[in-house]
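Heads up, one of the protein chains got dropped from this complex, but the rest are sitting where they should.
So, chain A:
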Amino acid sequence: MGTILVENRAGVETTLKAEFSRNLMEVMREGGVGEILALCGGTCSCSTCHVIIDPAFVDRLDPMGSDEHDLLDNSEHRSPTSRLACQIVFKETMDGLRVKIAPED
């Protein structure tokens, strides 16, 4: 178990316990983060699990695949550290990860 810090759209930060090897979208959804829609259920088809990663952690994530990269363009709020939470598998090396829920499109 590790922890992640999630900042919602109102700027309120919550700490969530997270099992390693789970994907970040499911961790947030199970943690009750209401703003995570994840409409496609984590199949990289929708981009409604868009988060912005704290730049300090970016290097610890696996690089994104081309589908994730292309799908992020669906959002008007893409930023340099944008990711799709469902495509990130939480690992020991990411413990303490901080993410922000991207603004709604």
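Everything that follows uses one rule, which is that contacts are C-beta pairs under 8 Å (C-beta built on N, C-alpha and C of every residue); 3 or more make two chains touch, one makes a residue touch a chain; residues count from 1.
One rule holds in what follows: contacts and distances are computed from a predicted model.
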The chain dropped from view, which UniProt name applies: "ABC transporter permease", "Anti-sigma F factor antagonist", "Acyl-CoA dehydrogenase" or "NAD(P)-binding protein"? "NAD(P)-binding protein"
For chain A, which positions touch the chain that isn't shown here? 26, 29-32, 34-35, 37, 39-41, 43-46, 66-67, 70-71, 73-74
